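Heads up, one of the protein chains got dropped from this complex, but the rest are sitting where they should.
By letter and in written order, the chains are A, B and C; residue numbering begins at 1 in each of them.
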Amino acid sequence: MIRKRTATIVSVQALAAPGHYVLTFDDPETARDARPGHFIAVGATTPANAGSSILRKPFSIYKVDPDAGLCTILFSVYGPTTSTMALYKPGDKLDFLGPLGGRVFDADPQAAVHHVMVGGGYGVPPLNFLAKTIKAANPSAKVTLIYGARSANLLVGDDGLREAGVEIIACTDDGSLGVKGRVTDGLAPLLAPPILGAGGASGGACVYTCGPTPMMRAVAELCMAHNTPCQVSMETPMPCGIGICVGCVLKKADGTFSRTCTDGPVYPATEVTWQ
Amino acid sequence: MIRKRTATIVSVQALAAPGHYVLTFDDPETARDARPGHFIAVGATTPANAGSSILRKPFSIYKVDPDAGLCTILFSVYGPTTSTMALYKPGDKLDFLGPLGGRVFDADPQAAVHHVMVGGGYGVPPLNFLAKTIKAANPSAKVTLIYGARSANLLVGDDGLREAGVEIIACTDDGSLGVKGRVTDGLAPLLAPPILGAGGASGGACVYTCGPTPMMRAVAELCMAHNTPCQVSMETPMPCGIGICVGCVLKKADGTFSRTCTDGPVYPATEVTWQ
Amino acid sequence: MAVNLEVKIGSLTMRTPVTTGSGTFGFGSETKDLVDLSKLGAVCVKATTRERRLGNPPARMCETASGVLNAIGLQNGGIENYILEKLPYLRQFDVPIIVNVPGESPDDFAYVARRLTESGGADAIELNISCPNVSHGLDYATQPHLTAEVVAAVKAVTDLPIIAKLSPNVTDIRPIAKAAEDAGADAISLINTVIGTAIDARKRTFKLANKTGGLSGPAIKPIALLAVYRVAQTVNVPIIGMGGIMNATDAVEFLLAGATAVAAGTVNFVNPLAAIEIADGIADYLEKNGFTDVHELIGAVQ
Partner (left out) sequence: MAVNLEVKIGSLTMRTPVTTGSGTFGFGSETKDLVDLSKLGAVCVKATTRERRLGNPPARMCETASGVLNAIGLQNGGIENYILEKLPYLRQFDVPIIVNVPGESPDDFAYVARRLTESGGADAIELNISCPNVSHGLDYATQPHLTAEVVAAVKAVTDLPIIAKLSPNVTDIRPIAKAAEDAGADAISLINTVIGTAIDARKRTFKLANKTGGLSGPAIKPIALLAVYRVAQTVNVPIIGMGGIMNATDAVEFLLAGATAVAAGTVNFVNPLAAIEIADGIADYLEKNGFTDVHELIGAVQ
């Protein structure tokens, strides 16, 4: 059920990572309905910026607190929408459509697999949500987050995961934290036998990835080479987010074009083509 | 000498009149050079509003403090520029061109005339500047401000005039302060004999007016009917403010078009045509 | 005080003067959670072609200053898919349906028009002779005689109201509108998107895979308003105006310029309820300004 909302903002906090913020808003229905992989489309228009960028912009749900009725997103400042969002204060209104997304992450918390989240940049928040959801349903599930950035101070989105019992592997280009290298360098050892075990999904790893396209492509191809199931959450630009513009398409392996907003954003890696 | 400036904002204060603000910035050269009738062209573009309104907007100089190197403008919030300006904080930068205006108010403080300022809305600030300038040069000069608004709480721009010895006549449509009626109702008695005296400029009144066009027109026509010299400061939209677009023109009595930014903004009422 | 918002586009009655811009509102069902279609003046659905079309490869859209460039390439399931899969949802609502029809030959247009008529799949047909995103002569609206040819071919096979959707990408839109009217068009809708492109200076590529696209949104409103004004001075059939309408004030400007109805296009991406809210806003404007009928606004600025 998609809703058009004007929710009250509860807090906007700058993170240590420069230009990054977390924003929490009050919306009990969204907090209740949102699943990992869902997103909202924010329209941050003020009298001061009317007309400059006219489209809404999508942001993944990062956290939900259904009891308190709160939802949180994490964003980095680029253009008009995120610049405006960074100026919001508690009590201001957040204008959004949501929860959006036709196909979200599909994880079975009870399955005897190693759930491996691989993220980069603002791709990490939905994986955080997924990791916590799995752990909440099955505290003994084995869940790992591998996330990367150029440097340690740019790693975002790991909030509360350690406490939830998720193993965290950081990868930094400059080696300032964790593995020096890319997320695929962190991922490869987890996919090699013996962890993959007897092969196939059961007992092996299930990979969920979200982040910059080149990263997701590398992750998807690595997984496919290891016969490991992998779900990718596409972050193509989404002009409408609700299936009416057909501008967000992904070319699928069968040659057809799929709307990432309503047919995705999450796809099995095997369905995706990479240009 | 027109300069392109990025001056530091010293203060932005909301006035009692809803949506009205005074903004003070640090710019010694402008504080030194500005004369009553001069204006600045503000470009209030931020990452959040880039592209929405692309032109600068003109604002009259309201006050100068040459010793402290400070200038003040008064504005009311309408569109992108003024909405953005209202959000400015001390320490932010004000991007402007100025001082602008080719012909400013021409008043002789020593002349034995009654200097009558007639203003409305954001037309009052430059008249305040003029009134104080006359009084500073000649404390015994007779100076009156007649200003109008729909209601008392919308009267702005009279700051410091009473202290400077300027007589103030307020006119409100609803009679909530001063004369119930229009500024012309306040002005007419000052123009009638005996105040006009023997007629002609000397010993009579000199009128300076700035405000909405219908108001200025009424003032100018009243003055012309009484043979009283009147200077009007035109507030036509000014796309560039510096004479290069020829978009701000006023049709003069001789049939030619005059750039209000560089040939004005102040004109003898006799030169102006009103559509 | 109640004001009259009802207008007629040929024999079609619209309860409010606001429809949707084809291609900017899908087939109605996408927004089922949000929009009660019976509150629209009419629903104009996405382009429907004789055969299924896959559309252009991505990137298909990008933002420009106060606008959007698109090169969707008419992705759709084809006319039979429309009749089977899309129509049943639409027919649940008491609202006229306008089907937007592109084609590569007059015969294509006539074929789809005939199927729509036979199946009761439309209450009016909008001939999309003006899409800038597909090659091979689909752009009939650049020439009066080609426009007339398509309109006449469709007129011959259907009694449904025919709306010719024209292109702003021409030297003079007036003779083209006149040709459409003379060939039997019951209404003119304008404008389709303005052809343009965007370049990525960082990557040194076009931003769209198709290289060029059609510009829509507030950036083109001045172009659209003038097209409406000029065509209104030229033809007697009603005009459906569109191009950059974001709110009721914009819509009133189009009515004043001479449009009988308007379409909410790109704005749907921001607010799928726009067409309903704009109709309410027009009613407000009428009341506040002492009018009782939307017809008092139509063409009032001369």
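Criterion: a contact is a pair of C-beta atoms (placed from the backbone, for glycine too) under 8 Å apart; a residue touches a chain by one contact, two chains touch by 3 or more.
Just so it is clear, the model here is predicted, and its values are computed rather than measured.
Undergrad: Taking the entire complex into account, which one of C:M61, C:V112, C:V154 or C:V194 touches the absent chain?
TA: Going through C:M61, C:V112, C:V154 or C:V194 one by one, C:V194 is the residue touching the chain not shown.
Undergrad: Which candidate, B:I146, B:L250 or B:V272, sits in contact with the chain we can't see?
TA: Selected residue, touching the omitted chain: B:L250.
Undergrad: Under the stated touch rule, tell me which residues of subunit C contact the chain that is not displayed.
TA: 64-67, 69, 142, 169-172, 194-199, 201, 204-206, 212-213, 215, 217-223, 225-226, 229, 244, 249, 252-253, 256-257, 285, 300-301
Undergrad: So which bits of subunit B touch the chain we can't see?
TA: On the side of subunit B, residues 1-4, 43, 51-56, 97, 236-237, 239-240, 242-251, 255-257, 262, 275 touch the unshown chain.
The definition used in the following text is that only the chains that are shown with their structure count from here on.
Undergrad: Using CA atom means as chain centres, which chain is nearest the centre of all the protein shown?
TA: C
Undergrad: Cα centroid separation between subunit B and subunit C, in whole Å?
TA: Roughly 48 Å, centre to centre.
Undergrad: Calculate how many whole Å lie between the centre of subunit A and the centre of subunit B, each centre taken as the average of the chain's C-alpha atoms.
TA: Spacing between the chain centres: roughly 55 Å.
Undergrad: If you average the CA atoms of subunit A and of subunit C, how many Å lie between those two points?
TA: Spacing between the chain centres: roughly 36 Å.
Undergrad: By residue number and range, which residues of subunit A touch two or more other chains?
TA: In subunit A, the residues touching two or more other chains are 51-53.
Undergrad: Show the residues in subunit C shared as contacts by 2 or more other chains, in ascending order.
TA: 65-66 - these are the residues of subunit C that touch more than one other chain.
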